[in-house]
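With one protein chain held back, the other chains of the complex are shown just where they sit.
Labels A, B and C are assigned to the chains in the order they are written; within every chain, residues are numbered from 1.
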Amino acid sequence: MTDTIDLAALTAWLYRFQQLAAENRSHLTELDSAIGDADHGANLDRGMAAVVAALDEAPAAAADELFKRTGMTLVSTVGGASGPLYGTLFLRLGTSLGAVESASPAAFGAALRAGLEGVVQRGKAEAGDKTMYDALAPAVAAFEGAAASDASATDAAHAAFAAAVAGRDATVPLVARKGRASYLGERAVGHPDPGATSTALLFQALDETLATTPAER
Amino acid sequence: MTDTIDLAALTAWLYRFQQLAAENRSHLTELDSAIGDADHGANLDRGMAAVVAALDEAPAAAADELFKRTGMTLVSTVGGASGPLYGTLFLRLGTSLGAVESASPAAFGAALRAGLEGVVQRGKAEAGDKTMYDALAPAVAAFEGAAASDASATDAAHAAFAAAVAGRDATVPLVARKGRASYLGERAVGHPDPGATSTALLFQALDETLATTPAER
Amino acid sequence: MKKLINSPDDVLVDSLRGYAAAHPEVTVDLGSRVVFRTVPKAPGMVGLVSGGGSGHEPLHTGYVGLGMLDAVAAGAVFTSPTPDQVQAATARADFGAGVLHIVKNYTGDIMNFEMGAELASAESGTQVETVVVADDVAVEDSSFTAGRRGVGTTVLLEKIAGAAAEEGQDLASVAALARRVAAQGRSMGVALTSSTVPAAGRPTFELPDDEMEIGIGIHGEPGRSRVPLASAVEIARMLVEPVLADLDFTGAPAVVLLNGLGASPLIELYLMYGEVAKLLEAAGVQLARPLVGNYITALDMAGCSLTVLRADDEILRLWDAPVATPGLRWGA
Partner (left out) sequence: MKKLINSPDDVLVDSLRGYAAAHPEVTVDLGSRVVFRTVPKAPGMVGLVSGGGSGHEPLHTGYVGLGMLDAVAAGAVFTSPTPDQVQAATARADFGAGVLHIVKNYTGDIMNFEMGAELASAESGTQVETVVVADDVAVEDSSFTAGRRGVGTTVLLEKIAGAAAEEGQDLASVAALARRVAAQGRSMGVALTSSTVPAAGRPTFELPDDEMEIGIGIHGEPGRSRVPLASAVEIARMLVEPVLADLDFTGAPAVVLLNGLGASPLIELYLMYGEVAKLLEAAGVQLARPLVGNYITALDMAGCSLTVLRADDEILRLWDAPVATPGLRWGA
């Protein structure tokens, strides 16, 4: 339990996301086979592996450095649609947080909001387009809402994860209007969106990281 | 039973061979799949179908015309190794018999010998190379031998058929030295040669034709 | 998965290494996975850059050379290249007169090229124009979605715009021409089998032995419909009709590409061209320039696609101009 999120926790979040991306690599690729081009798992895994490799070499000294490096690495190793989108998300997180060593739940919520706005700017997705937006937007809103009512970072992350999962699941019945799945028309119905699924993993990583003490991580 | 072979019998022989080629098309192709390129049945069937189609249009007036047209048709419709070989066999039969309307067993034996020589000239096969030669050579020898000891044409054909079958069966344990099967080395052992098998059908057709009266055919 | 590869992760770099060894007239930077002409164009000429996921060869790497592209950013298999790759390719194609980006309409390609153009402009002041190819009539055209996929017209556009750049036209003219070509090309494909992405290790989709996918995308994206396997005549009709329904191709000469998707032999592609040509001619299309073969592929997918470009004298003149690339060559 913690009320500010320190650099170690932010860094641990990224490491945990990398683990989840690696573990879910084939699951994500399978989802992308159904309505895309069978590479989302490989893309994300390649990108996050590069991120932690860079962090292993030289840990970041502040939040902006941490997330800008993460964003740049994703942009330059992933390719595809998810590279610029996740890359922009992290770049904006860094810019919003600035050169701090810890962030309050409110500041982190604002940073997530900035990240979401970057994703929208890049990809022009709207709610219900069946993209990562559909998991990201409710997760960001849930985190912000919890922070606004003075919840702990742990509780805010827990609420955000729950909202991301619900958002992910809500993509199942949708027809896609953005990305590769949009070619499918009605045939995309019945499948969760791969990007929304990986976004839920991002918040699962945040939730798990903030629910554990530094010693447990 | 007959002691000379008339034009009707020679023509009936070709029709019967066409029937046997059609009936054995997939069998011959299967044998050729095992040690060749899976087309001997299709090749022979295509060729003999063209031969009888031509004879249906205009029956031949003499033995040389009959066999030269047969040979030319085979040469120009079969392709592959068997086209020139069967084609040459029939061309030489025609040349050897000349413009006759019937042939004695001795004359027909000499014609078969000429045909065999043509096959050897064209294909350079020797005994034991695992080719149609291995059925053709003993069949020709048997026919000649019977004719020399004054056997009837019917008996000579019967002996030739038996020799062809024995020759065909003797190809089974051989390694091939000519044709496509020669690429196989030891792997050709255990399979009968497709061309020897079709040559046995040629003598089966002769035997069946000469053993029946014109009315029975 | 039966492939002539070492490991799924090394396919692209190993293949680019072989490509470089086979073609001294192009240079491959294996670090950035950027392919460019060994002898660059003269200063003052417009540069042409394309790129995208790999696995569509000869597109795009095979079209670097005289009369076509100057540089290509080669992404991972079926994955668009990254912005820094696009920036590096753009730098190789910047001869002081601006660079045209030729981008197939996929979300990832669009975003990565956009960011690459931003980087090129910010860091070296390169003027970049972008043309987007979205010619696949299998997908419904809509401004509310990602829109149509970019497929076969890309090949024709790279040739035609490349000729214009090679003869010294300025960026505005080359870009305008490229947009005209993009607007006048239409494509439709059919898959008999799925491709297998090396990293995935198994076919992207299951297709029963007696079915085919009409309107397939070059990454194995599903098409309009899955139908029983049909004869070439019927397949030709299923490709020609939606193309002709989408644009009027009469009254102008046409460039026609009958393209193999990777695993269909040439004997079948020519056969398909024969059937397609009959239908197009019957519909009043003038078949001015036919092209048959593997030009934009989908790894080891069996099948083909049809592209028809409504041309004019100027486009045909540029089409006929000399081209000397590993993937397309004549007149030089």
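The rule is short, and it goes like this: contacts are C-beta pairs under 8 Å (C-beta built on N, C-alpha and C of every residue); 3 or more make two chains touch, one makes a residue touch a chain.
Treat the numbers as computed from the prediction; the structure is a model and nothing was measured.
Student: What are the shown chains that the left-out chain touches?
Tutor: It touches the following shown chains in the full complex: B, C.
Student: Would you mind spotting which of B:4, B:104, B:152 or B:182 touches the chain that isn't drawn?
Tutor: Answering carefully, the residue with contact to the hidden chain is B:182.
Student: For chain B, which residues reach the chain that was dropped from this view?
Tutor: Within chain B, the residues that touch the unshown chain are 29, 33, 37-39, 42-43, 75-85, 122-123, 176-180, 182-185, 187.
Student: Residues on chain C that touch the omitted chain in the whole complex?
Tutor: 2-7, 11-12, 14-19, 21-23, 54-55, 57-58, 62, 77, 192-193, 209, 212, 229, 231-233, 235, 258, 262-275, 277, 287, 290-292, 294, 297, 299-300, 302-304, 324, 329-332
In this text, only the chains that are shown with their structure count from here on.
Student: Classify the chain contact graph as line, ring, star, complete or other.
Tutor: Basically it's none of the tidy shapes, so other.
Student: Give the identifier of the chain nearest to the protein's overall CA centre, each chain being represented by its own CA mean.
Tutor: C
Student: Centroid from C-alpha atoms only, then distance chain A to chain B, rounded to Å. What do you get?
Tutor: Computed value for the inter-centroid distance: 78 Å.
Student: Averaging over Cα atoms per chain, report the distance between chain A and chain C in Å.
Tutor: Using C-alpha averages as centres, the distance is 33 Å.
Student: Using the average of all C-alpha atoms in each chain as its centre, how far is it in Å between chain B and chain C?
Tutor: That pair's centroid distance is 56 Å.
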